[in-house]
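All protein chains but one are shown at their positions in the complex.
We just call them A, B and C in the order they show up, numbering each chain from 1.
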Amino acid sequence: MIYEWLYNITGSSILSMFVVSLLPLFVFILPFALLAVLAERKVSAHMQDRLGPMRVGYHGILQTVADIIKLLQKEDLVPAATDKKLFNFAPLLVFAGSYAVFAAIPFSSIFIGSQIQLGIIYIVAVTGLVVAGILMAGWASNNKYSLLGAMRSAAQIISYEIPTLLIILTIIMITGTLSLYTLSELQTSYFWNWMILGGPATGLQKILYIPLMIIGCLVIYISTLAEVNRTPFDIPEAESELVSGYHTEYSGMKFAMFFLAEYANMFAVSAIVAIIFFGGYQSPFGYLGNAIGLHWLVPIEQFFWFTAKGLFFVFVQMWLRWTLPRFRVDQLMAFCWKYLIPISFVILLLAGLISLI
Amino acid sequence: MRDYFLKFWEGLYTIMIGMKVTFRHLFVPSVTIQYPTVKPQLPERERNRLYVNMDDCIGCDQCSRACPVSCIEIETVKSTPGDDLGKTSNGKKKALWVTKFDIDFAKCCYCELCVPPCPTDCIYMTDVYEFSEFERDSLLYDFATLTQEEREIKKKNFKEFQVKKEAEKAAAAKKAAEAKAAAQKEKPNAKTDKPTDDKKGTD
Amino acid sequence: MALKTEEMVLNMGPQHPSTHGVLRLELQLEGEIIKDVIPHIGYLHRCFEKHSEAMTYPQVIPYTDRMDYLASMYNEFGYALAMERLMGIEVPERVEYIRVIMGELQRIASHLVALGTYGADIGAFTPFLFCFRDRERILHLFEITCGARLLYNYIWIGGLSNDLHPDFIRLTKEFIKDFKPNLKELNDLLSFNAIFIERTADVGILPLETAINYGVTGPNLRASGMKWDLRKDDPYSVYNKFDYEIPVGSGEKGKIGDCWDRYFIRVREMEESLKIIEQAIEQIPDGDVKSAIPKRVKPPEGQIYTRVENPRGELGYFIISDGSLNPSRVKVRAPSFVTMQVFPELCKGFMVADVVAILGSIDIVLGEIDR
Partner (left out) sequence: MKTSEEILNILKDKFGDSIIELKSDKPIDSFVLAAPLEVDKICMFLRDNSDLQFDSLMNLSGVDDANGEKVKDNKGTETINGGTLSVWYHLESTKLKHKFTLKVSTERAKPEVTSVTEIWKCADWHEREAYDMYGIIFLNHPDLRRILMPYDWEHGYPLRKDYRNPEFYQGMKVPY
């Protein structure tokens, strides 16, 4: 979309490709990470009757900027006994994994990095790249805590991808599309067309879909939570057990990469939930732009709705994090294999049956 | 099967309750304060940095002896006759020049054991708590009011006074000895030692 | 082809976020399963016993504060009690009441730290700060009374350093009123949370026989199902004048003596302590708190072993006096020191994550273990 537009203006495919690939980073990921880190600190602070950062800027708004400047200035420590190549490469891979997800996310009807037909599968595949990066970091650090964290992380992310995929499969089955754009377009204009409320189906089918979709939404939210290593599933970096898991040995900008990747991932998975179940960039009740005849306003509104939904789920992630204790490794696995996977299979089966009606 | 779903439900339910609690706290006013800009009101019995009111100190060394970590060091010099040291506020007469009253706050454990023994209530704990330093030596507080020169003078005075006194004593002793010797010329052996002893003292 | 495996030795501590100080644990792991744990202590050794031989008796009190720094009031209480028994000092009634109030407030403060940090160990950070918020109010009560927040030097041999602050009773009543709903909130947020129960129930079970043989005391012993509290079983001070219960572990969520029992016994003990404080501030008599303080502490030759129920268990002072101004020997039976011995027994067969849970549940203070 944007690519074509740029290509028409500039005539250079390389330049427009370049701009398009950097756009999400500068327009979205970096500002989002800045905001999310601050928001996390503020949310946690207020949940704990504290104030949080207050010094840098009004109510500490520039705190993250100050932190980034600090991290940039820090010495890049590479412990002597590490596997240097892997050690340096791992943060890049982790960041690349979570960054590449943004290419396929439809922020609004005209702002999609790349309109991949297999969008949804692409996102799941690319998030898998993060596992490789984490394992690499854990192994290369040559530290037992890091290794334990990395092993836990690999086991966790791979296990929790199964329920995620099963629910996505259900959605694919119902809607018959793999493209996130089409999926968003299907859930047009009003909130009763959202997948959580049965999607575009009508009549009895819709009513039967609703409970399935609510449970499915819960399952996918929980399992994506586990995929991004957030509490209650933050065992790979369990602070009180493994110091900080796979990124124990990292400092300075490399640590910031992991950090940025974590927050980018948080938004990515929230976006997936929003796209699949909550209509993506669609407004819950029509567009102001259409009502008053300013059609160029619509994409902006869509962008607003999309970020609002995404941020809401990010907020819920933070809310959960500051409420819950964490699981133990075996319980985490048991929860996945005993609860989430059977439930998602049942949902898949039932949804298949209902779609035959 | 029932247990299976019950457990799942229980998990969800308790998580919801927890989330309700934390959500409510989002709107509870903060209990913390912005420390260096806002400072808490400290109670009057606050036990922080010691202060010594040297006007009242009689140099009795009680506080130093009570201290469990020996952070108070006191040196005193006796006054010479004619020095006016004044009186403490509760009417005790001072008899000692305090030439050294050091408190090492790096050692001090703020236990307040030094306060009750003080006969003139001149050592007490204040509510000053911000006195961190970059050098450990800067935590050594010197409370003695005399300047270095004065201290030397006092020490010298006392030494001179002592010398004088010893000399007087020696002279007196000599006189007495002479008087005795004059009275009892028969026993010189025992007397010969004593003047030499006095000489040693005066040296 | 057989897969070659080997045990991994993981060194946990002395600098680790959840070893509660400078404890070093040598974990022998098979995967994540614990084969054996070897605790190494002594990183915080400050020679309390050697120091006290060089101090006069009243000078030892600031040093006792620094052993169990989360329950300083009780350390002083125990020492003062031992010295009073050795010297045969009769303490005014008001002093005893104030000591009980302070002791119980200290017990609540100490348990709040234990529960809060336990939550943080398990991964829930918010309860930790809620607990500290409440503890802060108790510390403020101590601060207005004696001027210090942590290391009080308040309970002296034969008396107290200060009488109660005029506001103390009012503020304590306010605190009790505010604290009760907070306790319920803590239960909602943490104690009955399904994940928390999952993490702590049936983990680190301490059977009663083992507990007694290892000399485990205090809440840990009670959680194993024994109704044993020195406040009732070997009464000291004026504890026999109050009406309160001794909570005992029931295995409500798992087996008796598991981590959850050890956790919850502390919650219930705080409720009982509140009862004691409420009764004590109603009954407190008038009097002079300094009247029985001896001018010169010079006990007769002899020895005494006195124990009190510290928030962590039986705190014993074994004092040998040779008739001089300095004690000839002060040995402290620190509850954490004894409890720590049973730790390897509890851990065997559980996972790395459980080590943290078990360590938090036995509530040790390294200052006391190493003294």
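One rule holds in what follows: a contact is a pair of C-beta atoms (placed from the backbone, for glycine too) under 8 Å apart; a residue touches a chain by one contact, two chains touch by 3 or more.
This is a predicted model, so every value here is computed, not measured.
*Asks:* In the complete complex, the chain left out here touches which of the visible ones?
*Replies:* C
*Asks:* From the list C:Y63, C:Y79, C:F142 or C:W228, which touches the chain that is not on show?
*Replies:* Of all options in C:Y63, C:Y79, C:F142 or C:W228, contact with the hidden chain holds for C:W228.
*Asks:* Touching the hidden chain in the complete assembly: which of C:Y97, C:F192 or C:Y214 does that?
*Replies:* Once the missing chain is taken into account, the touching residue is C:Y214.
*Asks:* Looking at the whole complex, which of C:M8, C:L150, C:V238 or C:I304 touches the chain that is not displayed?
*Replies:* C:I304
*Asks:* Can you list, in ascending order, the chain C residues touching the missing chain?
*Replies:* Here the touching residues of chain C are 41-42, 45, 47, 49-50, 53, 85-86, 88, 210, 212-215, 226, 228, 233, 300-305, 307, 314, 316, 318, 320, 328-329, 331, 333, 337-338, 340-342, 370-371.
The rule we apply is simple: only the chains that are shown with their structure count from here on.
*Asks:* Report the most central chain, judged by the distance from each chain's C-alpha mean to the global C-alpha mean.
*Replies:* Per-chain C-alpha centroids compared to the overall one single out C.
*Asks:* Can you check how far apart chain A and chain B are, centre to centre, with Cα atoms defining each centre and the answer in Å?
*Replies:* 63
*Asks:* Do you know which chain A residues sit against two or more other chains?
*Replies:* Chain A, residues with two or more chain partners: 47-50, 322-324.
*Asks:* At which residue positions does chain B touch at least two other chains?
*Replies:* Counting only residues that touch two or more other chains, chain B contributes 15, 18, 21-22, 25, 31.
*Asks:* Contact residues on chain A for chain B in the complex?
*Replies:* It is residues 43, 45-51, 54, 319-320, 322-324, 339 of chain A that touch chain B.
*Asks:* Provide the residue numbers of chain B that touch chain C in the complex, in ascending order.
*Replies:* 7, 10-11, 13-15, 17-18, 20-22, 25, 31, 43, 45-47, 66-68, 109-113, 116, 125
*Asks:* List the residues on chain C that touch chain A in their complex, please.
*Replies:* 8, 10-11, 16-18, 32, 119-126, 129-130, 133, 189-190, 193, 195-196, 198-199, 351-356
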